[in-house]
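All protein chains but one are shown in place.
Each chain gets a letter, A and B, in the order it is written, and its residues are counted from 1.
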Amino acid sequence: MSNATNIPRRIVEPKERPPQGAWMARVCLWVICATAIVPFVWMVSTSLKSADQATAYPVKWIPWPVQWHNYVELFESDRFNFLLWTRNTLLVELFTVTGVTISSAVVAYGFAKIKFRGRGVLFALMLSTMMIPFPVTMVAMFSIFRWLGDHTGMQWLGTFKPLCVPAWFGSAFNIFLLRQFFLTIPDELSEAARIDGCSELGIFFRVVLPLSRPALTVVALFAFMGTWNDFLGPQIYLQRPEQFTLALGLQNLQSQHGGTPWHTLMAASTLVIMPVLLLFFIAQKTFIEGIATTGMKG
Amino acid sequence: MAISRLERNNLLKGLAFISPWIVGFCVFTLLPISLSLYYSFCNFTLLQGPLYRGTENYQTINADPVFWKSLRVTAYFAIVALPMGMIIALSVAMLLNVKIRGMAIYRTIVYLPSLVPAVASAMLWLWLYNPKLGLINTVLSKLGVTNLPGWVADPDWAMPALVLMSFWGVGNTVIIYLAGLQDVPRELYEAAELDGAGTWAKIRHVTLPFISPVIFFNLIIAIIGSVQSYTTPAIMTPGGGPDRAAYFYTMRLYDQAFVFLKMGEASAMAWVQLFIVLALTGIAFWSSKKWVHYQGK
Partner (left out) sequence: MKSLKSIVITCLGILAIAVLFFGPRAGSDVPPGRIVIDYWEKWTADEEAQMRLIVNEFNESVGKEKNIFVRYVSTSNVNQKALVATAAGVPPDVAGLWDGNLVQFAELDALEPLEEMAAAHGINSSTYKPVYWNACNYNGHLYALISTPAAVALHYNKKAFAESADALRKADLDPTRAPATIQELDAYAKVLERVDGAGHITRSGYLPMEPGWYVTSTHIWFDGDYWNPTTHKFTFTDPKVVASFAWLQSYSKRLGKDAISEFRSGTGNFDSPQNPFLTGTVVMEQQGPWMANYILNLKPSMSGVKQPYADDVFLPLELRQQHCEWAAAPFPSNEPGKTYVSLCNFDTLVIPKGSKHKQEAFEFIAYVNRQEVMERLCRMHSKNSPLAKVSQDFLTHHKNPYIKVFEDLASSPNARALPQSPILPEVGDEMNNVIQRLVLLRDEPEPALRVLQAQLQEKYDKFAEIQRIRREKAAAENKQLVEK
């Protein structure tokens, strides 16, 4: 920015564009937004139809009469145990979100604020672990957890542990995010605290963390979303249907011998999506800024 | 090399802070990777212990036409969906950068699809793509199209269906591009306009070079993502779809491991996948010297 040539400010506000350009952009945006929204509308529309209407041909847009009981049935259904699975998901969320946030913050602080030998190498190593495809560790992790179950008397597979415990050891992506953020906190603040006799841990808790609330919120939000949407992990580690999370449970509604109940499936999908959408609308700004930050200084 | 007291203190403090990651790295990354390498040389059904078999697994997958099919399918997806996805995301981001009213709403709407759990969106699109009852074919037939594609039920249309669907969730990428675009200093555009540059020239000479680090970042993420694609095709084309037309690599890997209980072969496939990702990102990094311009910060 400092090497841009200095141009005298124009009199006309750069914001005012010739009307034609804005009109075209608006049309394109409308089309794009329609493509984004229509599937949602269709999903909700199908979810409010009866089985016959959902598979009727030609298709109708507006469900009539509105079958609210599709949703009620879901709460009572044995095939889609909504409340139980929501509870499972929330339980896993509780442990993973706190685990990820705390551990990533601690590790990120180490990488950002403490100059130690080999820091660069270790950081690069950590970043490179993001490139390891999950399948490479998938089978071995399954086998390790099985071994632990057999030899330590504590079952891992078929419990939530494989999903929750690794979160407490930092996640490369979030460590990266927080480290970038911590780097923007001026060193003078830490120095001042150090002069006052604060230990490193103290600086972390009393100086850096309080200033990092927005970044920590972003990390927590992303961790929440990631866990809510996670499918492969639960598919491998959760064996018993009563332990399913929502994402995994959604698949339980698919039928093998033809006859997927689309109206029920769409209702279930709507229920699964709602909390995340709500969360997004509430924390929109934080979300978008958070994502934006990840792309910066790549 | 003597290490000063301060340095030693810092080293200890630093390691202490990053110790959770170090432990996690050893237990959840290093250990499984090494085990997985060992398994790739064994026959392992999990119900029975690993039996050393040398390079047999690698030879088997090399001779297995389904392995190569899954590689081709994944490569097709990466080569087609990746660049198109990035171009679309960038174009949408540029549109979202125009100063018109209500932009916040547009941005929100565009981002919504990427919030959806992959499972839910796969099911939704499975329903949209239904050859007889789905919305897409209904709209197409209203527009007068006679030969309606069978989408995921048709071996020739399964991959195009998945590629098209992947564009629905570009929201994440769009936001990242948007942030990058908003960083481009206005003065550069004005300078270019003074030189008589039109829209396209401005994009080529100002926008793209300035946001090249962002493009690079998205490229790496996209490469890693497309090589690992699993959830969406697993739901939309279980078993690989008609004539295995959409049998992605990770799907085949998962089937080998958890359906046929051939964990050894699955591990061999996983290591091949690792090498592919490393090679591709290596190429991306090497080529980045040529086209990525960092604004020294």
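FYI, a contact is a pair of C-beta atoms (placed from the backbone, for glycine too) under 8 Å apart; a residue touches a chain by one contact, two chains touch by 3 or more.
Predicted, not measured: the structure shown is a model, and the values here were computed from it.
Interface note for the absent chain: among B:14, B:32 or B:150, the touching residue is B:150. When the full complex is taken into account, the listed residue touching the unshown chain is A:94, out of A:38, A:66 or A:94. Take chain A: the residues that touch the chain left off the picture are 51-52, 55, 78-79, 81, 83-84, 86-87, 90-91, 94, 142, 145-146, 149-150, 155, 157-158, 236, 239-243, 251-260, 275, 278-279, 282. Contact between chain B and the unshown chain involves residues 43, 45-48, 51, 53, 56, 60, 131-132, 150, 153-155, 239, 242-244, 258-261.
The rule is simple: only the chains that are shown with their structure count from here on.
With centres defined as mean CA coordinates, chain B is found 16 Å away from chain A. In the complex of the two chains, the chain A residues touching chain B come out as 1, 4-7, 10, 14-15, 17, 21-22, 25-26, 28-29, 32-33, 35-40, 42-43, 46, 54-59, 103, 106-107, 109-111, 114-119, 122, 125-126, 129-144, 146, 166, 168-170, 175, 200, 204, 225, 228-229, 231-232, 236, 246-248, 250-251, 254, 262, 265-266, 269, 272-273, 276-277, 280-281, 284, 287-288, 291-298. Listing the residues of chain B that touch chain A in their complex gives 3, 7, 10-11, 13-18, 20-21, 23-25, 27-29, 31-33, 35-36, 39, 44, 46, 92, 95-96, 98-100, 106-113, 115-121, 123-125, 127-128, 132-133, 135, 138, 168, 171-172, 175-180, 183, 185-188, 190-191, 194, 213-214, 216-218, 220, 224, 227-228, 230-231, 235, 250, 253-254, 257-258, 263, 266-267, 269-271, 273-274, 277-278, 281, 295, 297.
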